[in-house]
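Mind looking over this structure? Questions follow.
What you see is the complex with one protein chain gone and the rest in place.
Order of writing sets the labels: A, B and C. Residues in every chain begin at 1.
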Amino acid sequence: MTVKVAQEWLNSCSGCEIAIVDMGERLLDILAVADFVHSPVLMDHKYLGQLGNGKHIHIPEADVGIVSGGVRNEEHVEVLEEMRRKCKIIVAHGTCATHGGIPALANSYTSEEMLQRVYSTETTDAPAASFDEDVPPLLDACYALDEKVKVDVYLPGCPPHPDHVFEALTALATGSPLNLPGRSVCDHCPTVREGKGQLKTLRRFLQSPHYKAPDEPLDKMRCILEQGMLCMGPVTRAGCGGSKIVPRCITARVPCRGCYGPVKQNGNQRLDMLNALASNGIDISSLPETVSLLRFSGAHHQLRPPRKKQEA
Amino acid sequence: MGQIINIHPITRIEGHASIAIQLDDQGEVRESKVRILSLRGFEKFVEGKPAEELPRIVNRICGICPWQHHLASNKAVDRCFGVTPPPAGRKLRELMQAISHSEDKILHFYFLAAPDFVMGPDSDYSVRNIIGVAKANPDLAKRVVRMRQMAKMILETFTGKAIHPHAGVPGGFSKPLLEEDRKDFLAKMREMLDFALFTIEFAKTEVFPKYLDAVKTLGVIKTGFIGTVDGDGALNLYDGMTRLMKPDGTFQDFDPQQYDRYLGEHVEPYSYGKFPYARCWGEGFSLDLEAPRGIYRANTLARINVADKMATPRAQAELEEFREKFGRPAQFTLLHHWARLIEEVYACERAIQLLEDPEITDSNVRAVVEPRAGRGVGCLEAPRGTLIHDYSTDQNGMITRANLIVGTTHNLGPINMTVNQAARSLIKGGAVDEAALNKIEMAVRAYDP
Amino acid sequence: MANIRNQDSWVHSGEPEQATRKAMDLVRMAVSKVGLLNPLPEIVVGVQQSALVIGGGPSGMTTALELADHGFPVHLVERSNLLGGQARFLYNTWKGEPIGPALQEMDARVRSHPLITLHMESTVTDAEGFVGNFKSTIQSPRGPQAVDHGVTVIATGGKGYTPTEYGYGTADRVYTSIEFDKLTMMGDRRINDAKTFVFIQCVGSRELGRMYCSRVCCTHSVQAAVQLKEQDPTREIFILYRDLRTYGEREELFKKAREKGVVFINYELHGKPRVTQLDPRQLEVVVWDHILHEPLRIVADAVVLATAIVPSSANADLARIYKLSTDADGFLLEAHAKLRPVDFAGDGLFMAGLAHYPKSVDEAVAQAKAAAGRAITVLSSDRIGLESTKATPVLANCDGCALCLDVCPYHAISLVEEATAEGSRSSHIQVNVAQCKGCGMCQATCPKDGVYVAGFSMEQITAQVKAALAL
Partner (left out) sequence: MSYEPKIIGFTCNWCTYAAADLAGIWRMQYPSNIRLIRVMCSGMVHPRMVTEAFSLGADGVMVMG
């Protein structure tokens, strides 16, 4: 039995698609059961017909629609809505799709501020007043998919681990239930935790955490947060290590920055992290800034431009 | 007004673009535009963030070459903070760069470009993809997937993350390389080199000869080139002087810290993407096919053209053969593929050189970093071209300004010219077929945008 | 409960319509929560009916005797080789009762009491457990010994501050109050023959580094001044003070001193008195007189410094061992100044005496009796029922990130580690229900709903908020 799959990418970097490719030889197994009917990165199906003379975006019907990237312009909305119409199940693939991802950091600014900066860098010539009508206008912010259409399956990660991509695709293809890790990154983190103790401030990540010897195993190293450096592990959904379990950043002895988004779909990583730190008596003003605690989950209006002061 | 043909989206590329071809009443191509449809605004939203976090933010610019963004950003932050990584830290960074190049070129050649050559540009769109290739040639497909995965797994087992990495850190690298890993990686990269040599032989015997006519006609334009070379004029993917070559083959080298004195970016109302051009040539910007102004190309063909030689023996032999056939600078657009495979050999050889260097397992991999006010440009060669990250920081080491010129964007002008040339040669009297449109895309895919 | 009487009808009696609306809301809120409640188990633990008292001063001895007299075995731990603590240096109480004989009697009773086990020259080095079930390690010259006990009373006392100011230690005839008492008791000529005395108050107290008032020194100086005047009315006595705190009935002493002609001169921190040695028998004290608006020069035969009381150095160690709270100055901190003045925040732990804050002997003894009374409420039964409102880990969510560990004021949370089916380790928290007070600091800290307080889960409270805002 084969499953018809349509794949799309919106405001994305293609890392999620590469994660699919990174399933390695399992990709060939997936290709045996998945019948791709639309996928701009892999195949040549066109929105407006193969001869480019259609008027409306058309995507073939499919059982599963995998969408990566957030929603940033009007064409993204159009493509996403067409995917929703044509696919029985919509999978939000990757943190951009589930929570806005890194591009949603732009939600701290208005689109005008963003355009103004991008087209005024020191190397940029003065641009024309405005773009053609054929260039899709930007929305006011970068949105997660579920702010625009109903989403059936959330597969966060920047990018999602190939193991989970494989699991999800297999589950969808065979109709079996999908069990993704539901706790936080700490669940899979082997470092030693003893409590936050007398920690009063946090240091920036300007030096590596302490460990005794280059080959000291990770389960002998003290928790990086307990060493006094911000680690977003406690407020970030587990799973980045795939079936090998160890969180990916920790493998490099680098603190987590939250790429799987909040533990619960509607969580707030900044609020939860600052709260947990403050509860432990850690001075949160020792963090250089806090916007980037939401660097993966700025959609859902978590980040927005500061309100303009009323003109006097 | 005549018909408009929209190739939307351009497929099997990394990104979001479409082509609009405007025909006149006689069905001849009047003009063509390649639109970049998305804008994310990294240059704006990195402002106010701690500089040491940037390598972990800007790597999200591209999921195919995250290592290059990551490392360029680290180099820029190092400069802002005035720190030099210890030798082992620097070498580990370059090793990651070389391995990720080697993996990327396999991805591009086999997954994105090969369907056009293996299945043929006239085949049906439903089979003209990696799935079709896998079915037509299952043994090769398995080997391709396995080899690419092997390189990728070196990055992943060592640093935890192959896509959107975090192991490069301001001041160096986050962890040292252990001797047992070095041996393991060395064996794997030797295997990778064998596969690279197999691939270029396979391409030279099975693929390119069939398409030599297409190479000489499809999307052919004449431009300058940009790339990075070391002190000997040999190609260097990680560090060195930027070399800007005019279409006639004359060139000048400059320190990438001063890129803004040489390069400019032009803006067109039909695309969110900016068009870099050689401002220093003083001739302005024009995409006119007969008389382009300021236009140069980046990416594999550009690097092979600007380099006097290759720093490793197998790659040097391949370069000599290539140059004998096509001269210097070679202008045929489809030669990007060939150049890519030469670079693939180089990347594998370079990784092996680094892994054979005993210093690479030194445990001192990160220098102490102190935030401070400064400016720094981090420049290296991404698979798709010269990548420039330019930051300024305040006393607290927070980003106050960022300017990014990404590998692919150098080629936006040339891609427009290529499409224009291809469309004019393939669409006559309003006769359009799928094969013609795909050939236009094939020309785009050479740039691997 | 929908609290309609106290929190609605009585407080909004002037606006009946709004009160009715609020009553409806309150009922809806209560119902919405009740629907989510689960039955809570009753929690009962056994009690080891004996006590550990740390500190062998008047407070510790009083507590030990009270408890032993009620029939509970007591371990009394004293660091030195003598009982009596700082009180050994005191002459009499502010009421004039002699302290020495009372102390001797206590000493004898403690040593002979069949239920008191005395651990001299000993310290407590380690402890574990919770109310009713402590196990402490006492280190004596004979080695360590573990004792089980149901309650712990900390009465580690305090000591006098050793001054460096006003010529102390370099000039002759500058004494601390305690030294002055000793010389007086022994009838030393340096006191007996002296005519002019200057008392300087707040030495080491109420200034940077030690902002608190030591409470007993004003009474002591005034009382000493009265005695000196009574012995020889021609003596000139000056008390240089910042604020005079002869509180309560001690005010009578102050009145008496005024009547007898003791001169009180106020000084402020910016114009502290200066003491200079004139010759081996005489000192010059210069103080700014804010009434005369000029410096006043006093030639004195003796200068007495009313020095601060500082906490025992043992407090910090014990705070660590028993997880007690201390204030910024190192004194022990009670659970609530008015509601639970001799209890620590953790159950089964009590305090008495100078270890808590500076106080007079009679107050220390009264507090010691209070502590004993509180301790008896625990010891009087062989089992103790605990409040069921406890923090409850949610193992499906908790992953042992350890953020709540040090947030718990009662140190009731620990991490446990288990091997998972895949062979890796997995950790989560465990709550000691005897120590947990259900305050929910853990719940408010946890970023992933890994722990909740029974009866006050996020879900239950959110249901109440929703019901409150429904209309």
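Here is the rule we use: a contact is a pair of C-beta atoms (placed from the backbone, for glycine too) under 8 Å apart; a residue touches a chain by one contact, two chains touch by 3 or more.
Note that the structure is a prediction, hence the values are computed from the model and not measured.
Visitor: Quick check: which displayed chains does the absent chain contact?
Guide: A, C
Visitor: Touch as defined at the start, partner being the missing chain; which of C:Cys213, C:Val285 or C:Cys439 qualifies?
Guide: Hidden-chain contact among the options goes to C:Cys439.
Visitor: Out of C:Arg5, C:Arg258 or C:Arg320, which residue would touch the omitted chain in the full complex?
Guide: Touching the chain that is not displayed is residue C:Arg5.
Visitor: Looking at the full complex, which residue from C:Met29, C:Ile191 or C:Ala352 touches the chain that isn't shown here?
Guide: C:Met29
Visitor: Out of A:Gln7, A:Thr124, A:Ser208 or A:Asn275, which is the one that touches the chain we can't see?
Guide: A:Asn275
Visitor: Check each of C:Glu15, C:Glu105, C:Asp148 or C:Glu230 against the chain that is not shown and name the one that touches it.
Guide: C:Glu15
Visitor: For a quick check of understanding: of C:Met106, C:Ala372 or C:Val453, which residue touches the chain that isn't displayed?
Guide: Result: among the candidates, C:Val453 touches the missing chain.
Visitor: Counting contacts across the full complex, list the positions on subunit A that touch the omitted chain.
Guide: So the residues of subunit A touching the unseen chain are 268, 271-272, 275.
Visitor: Provide the residue numbers of subunit C that touch the chain removed from this figure.
Guide: 3, 5-8, 10-15, 18-19, 21-22, 25-26, 29, 339, 389, 437-441, 443-444, 446, 453, 456, 458, 461-462, 464-466, 468-469
One rule holds for everything that comes next: only the chains that are shown with their structure count from here on.
Visitor: Indicate the whole-number Å distance between the mean C-alpha point of subunit B and the mean C-alpha point of subunit C.
Guide: Whole-Å distance between the two chain centres: 71.
Visitor: Roughly how far is subunit A from subunit C, centre to centre by C-alpha average, rounded to an integer in Å?
Guide: A distance of 53 Å separates the two centres.
Visitor: Where in subunit B do residues touch at least two different other chains?
Guide: none
Visitor: Which positions of subunit B touch subunit A when the two form their complex?
Guide: 3, 5-16, 20-21, 35, 37-41, 43-50, 52-53, 56-57, 60-64, 66, 107, 111, 125-126, 128-131, 134, 141-142, 145-146, 148-149, 152, 159-164, 166-167, 169-171, 174-176, 178, 259-260, 263-272, 274, 276, 279, 285, 363, 366, 368-371, 396-398, 403, 405, 432-434, 437-438, 441
Visitor: Given the complex with subunit C, which residues does subunit A contribute to the contact?
Guide: Those in contact with subunit C are residues 182-184, 186-188, 190, 193-197, 219, 223, 226, 233-235, 238, 245, 263-264, 267, 272-273, 275-276, 279-281.
Visitor: Which residues, counting only subunit C, touch subunit A once they are in their complex?
Guide: By the definition above, subunit C touches subunit A via 396-407, 415, 422, 424-427, 441, 444-449.
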